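Just passing along the structure, written as C-alpha cells.
Only one protein chain is missing from this complex, and each of the others stays in its spot.
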Amino acid sequence: MAGAVIVRGRAHAREERRRRLGPLSALTHVALLVWAVLVIVPIVWTFLASVKSEDEIFGDAWSLPAFPRFDNWARAWEQAHVGQYMVNSVVVVAFSTFGTMLFGSMAAYVLARYRFRGNRAIYLLFVSGLAFPVYLALTPLFFVVQNMGRVPVVGPFIGLNTHGGLVLVYIAYSLPFTVFFLAAFFRTLPGAVAEAAFVDGASHTRVFFQVMLPMARPGIVSVTVFNILGQWNQYQLPLVLLTSAKDKWVLTQGIADISTAAGYDADWSALFAALSMAILPMLIVYTLFQSQIQKGLTAGALK
Amino acid sequence: MRHGRTRFVAGFLAVPVALYVIYVIAPYAQAFHIAFTDWRGVNADPRFVGTENFERLLADDVFWRAVGHNLLLLVLLPLLTIVIALFFAFLLNAGGTGGAGGVRGSRFYRVVFFFPQVLAVAVVAVLFQQVFRPDRSGMLNAPLIAMGLEPVGFLSDTDVALWSILGVLVWQAVGFYVVLFSAGIASIPRELFEAAAIDGASGPPMFFRVTLPLLWDTVQVGWIYLGILALDVFAIVWVMTAEQGGPDHSTTVMAAEIYRNAFEYFKFGYACAMGVVLFFFTIGFAALALRLSRRERIEF
Partner (left out) sequence: MTPLSRRELLRSAVLAGIALPALSACATPAGDGAVSPAPAAGATSAANPLGLAEDRPLEIWIFDGGFGDAYAKEIHEPMLKAKYPKLEIRHNATQEIAKTLQPRFAGGDPPEFVNNSGANAMDFGALVQDGQLTDLTPLYAAPSWDDPAVPVRDTIDSAAIELGSYDGTPYVLNYVNTVWGIWYSQKLFDAEGWQVPTTWEEFTALCETIKKSGRAAPFTYAGRHPYYIYEAILTLAAKVGGKDVLKNIDNLQDGAWTAEPVKQAATAFAELGAKYLLQGTAGLDHVQTQTAQNKGQVAMLPCGSWLENEQKDTTPADFGYAMFPLPDLTASDAMPYGTLHVQPGEEYVVPARSANPRAGLEYMRAMLSRQGAGDFMELVSTLTVVKDAGRGRTLKPGLASASRAREAAGDNTVWFLFRKWYAELHDEVAAASGQLMNGKLTVDEWAERAQRKADAIKDDSSVKKFTR
C-alpha cells in the first residue's frame, strides 16, 4: 500500500516537474549554454591564435587565420623550449606524485591502524599543515633547500635549482592532505583480511603492500588525481626553487616566462602555440578520465 | 603479530616525518623567528630587531591595500562562485529534484564547465592576459572597438583591474563547485524531493526549502575552500597584471607582497612578518568559518 503510494507519487512528481519546468526549460538551456560558451571560447580563441601569423594576431582578434601556420607550434616546441619544460614537468610530477603516494600512504596507514605513543601528535602535526599558508614558509624554505644543497654526496641532487630538491618539497607539502585523506580511508577498511594474513605469518610490511593498499585503491586513486593536478599546476614553489636554472624549469614557469620576459623575441604566435600546448594535453587527459577525475577531486573536497 | 611492530611503525614513519619536519615544519617555525630580524639573506647574520618589522608593516600602505584586496576577494569570490555554481547545479539536476540524469546534455555541461579547473593558474593567467588586451587584438576589446566604443583597460585601468582578476578567478572556480554541488544534490535521497513535491513544492521554492538546506554542509565546505583560495591568490596576479600587482598596486595581494619583499627586495625579515600576518588571517578565517558552521547538521 505504502509502496504503491510512493510509486504513484513518484510518477506524479515527475509529471509535475515536466509540466512546471516546461517554460523554464528553454531558459535553463540558454543559461547553461552561455556559461559553456564563456568557458570554451577563450580556449578555442587561443588555439586559433596559435596558428595565426604575427600580423593576424595583432590585427582583429576575431578574424580567422588565412591558413593555419603549424610552424608556430614547431617554434614554440623548439625555440621556446616548451618541449623541454613539458618533459621537466612530467619528470618532476611523476617522481613527486609517486613519492607522495608512497610515503603518504605509509604514514597514513600506520597512523590510522596502529596504536602507539605519539600517534595523535604526529597525525595532528601532519594535518595542521593544511591550514598554513605556504607563503609564510616560502622564505625559510628557500634557505632550507639551499642548505640541503650543501649536504655531502647527495647535496648536488637536492639543492636549489635541482629537480630532486623540488620533488622532495612537493612531497613534503602534499603530505598533509594525503595523510589526512588516506588515514580516514584506511580507518574505514575492515580488519578481517589483514588479521587473516597475519595469522598466515605475513609481515606488517607485506600486509600493507599486498593486502591493505589494494583494498584502499579507490581512495588512492582519488588522492593521486588530486596530487597530480596540484603538482602539475604548481607555480609558486618552482618559481622560488628553480629560479636560476632555466633548463630545469617546469611548464607553468616556462609559459609565464614566455608571456613576460621572453617577449624579447617578439614571437607572439609562438606564445599562443606554447599556451595551446600547455592546455591541450590537460584537456585531453581530463576528457578521457573525466568521471574519475571529477569523482576524485570532489571526494577530496567532501571528506 | 606483535613481532617487529615497533620497528615497522618507526620504519614507515621515518621518511615521511623527516621530510615533513625538514621542509614544512622547520620553515614555518623559522618564519616566526625571522620575522623579528632584519635579515636580508646575504652573509651577515640576522639581527634581532624586536617588533620593528611589524611597526613598519602598520605604516605600509601597499601592504594594507593588498590586505584589502584579499578581504574583498574573500567576500566576493566565494559568494559569486557559490551562487553561480548553485544555480547551474540546480539547473543541471532538473531543478534540484534529484531526478536521474537531469536536463539534456547535462553530462556535456558538467565536463565542459570543469575545463578551467584542470588548467594551471599560471596558464590561465597568460591566456586572459591575451583575452584582456587593450587594443583590437584583444578578444573582449575587439568587438567594443568595432562598435566604436572606447576599449576597456581590463588590466590597465586601476579601477577595473581587480574586477578582472575576480572575474578570472570565478571563471576558473565555478566548474568545480558545479560538479561538487551536483554530487551533493545527487546524494540527497529522492524520496525527500518527492515528498516535497507532493506537498506542492517545485522550482525555486523547492530549491530554497529543500535542496539548499540539505546541501548546506557542502556549501560550507566550498565556502571554506574558496576563502582559503582567496587568501592564497598569487599566480593570477603575478603573471597577469602589469607591475606584478599593478597598475599602481591596484591588484596586489598579500602573497605577491611577500614574494616581492623576499625575493626581489631581499627583505626576508620583513617578508616573514607579512607571512605571519597572513598566517593569522588564514587561521582566523578558518576558525570563524568553523564557528559559524557549527550548527545542526541535517542527517538523512
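Miscellaneous remarks
Going by the order they are written in, the chains are A and B; count residues from 1 in each one.
Definition applied: a contact is a pair of C-beta atoms (placed from the backbone, for glycine too) under 8 Å apart; a residue touches a chain by one contact, two chains touch by 3 or more.
Just so it is clear, the model here is predicted, and its values are computed rather than measured.
Of the candidate positions B:Gln117, B:Ser156, B:Ser182 or B:Thr211, contact with the unshown chain belongs to B:Ser156. Note on the undisplayed chain: of the listed residues A:Gln146, A:Thr205 or A:Thr287, the one touching it is A:Gln146. Considering the full assembly, B:Phe32 is the residue among B:Phe8, B:Phe32 or B:Phe281 that touches the omitted chain.
In the full complex, chain B contacts the hidden chain through residues 21, 25-30, 32-34, 38, 40, 42-46, 49, 56, 132-135, 141, 151, 153-158, 217, 224, 242-243, 246-249, 260, 264-265, 267, 269-270, 279, 283, 286-287, 290, 294, 297.
Think of the hidden chain as still there; on chain A it touches residues 54, 58, 124-125, 127-128, 130-132, 140, 143-144, 146-147, 161, 180, 184, 187, 243-246, 263-268, 303.
Methods note: only the chains that are shown with their structure count from here on.
If you average the CA atoms of chain A and of chain B, the two centres end up 15 Å from each other. Contact residues of chain B toward chain A in the complex are 1, 4-6, 8-9, 11-13, 15-17, 19-20, 22-28, 30-31, 34, 41, 84, 87-88, 91-92, 94-95, 97, 99, 103-105, 108-123, 125-131, 133, 136-139, 141-143, 146, 171, 174-176, 179-180, 183-184, 190-191, 193-195, 197-198, 202-203, 218, 221-222, 225, 231-232, 234-235, 238-239, 254-255, 258-259, 262-263, 268, 271-272, 275-276, 278-279, 282-283, 286. Within the complex formed with chain B, the chain A residues making contact are 6, 9-10, 12-14, 16-17, 20-21, 24-25, 28-29, 31-32, 35-36, 38-43, 45-46, 49, 57-62, 103-104, 106-107, 109-111, 114, 116, 122, 125-126, 129, 131-145, 148, 168-169, 171-173, 175-176, 179, 198, 203-205, 208, 229, 232-236, 239-240, 243, 251-253, 255-256, 258-260, 271-272, 275, 278-279, 282-283, 285-287, 290, 293-295, 297-298, 301-302.
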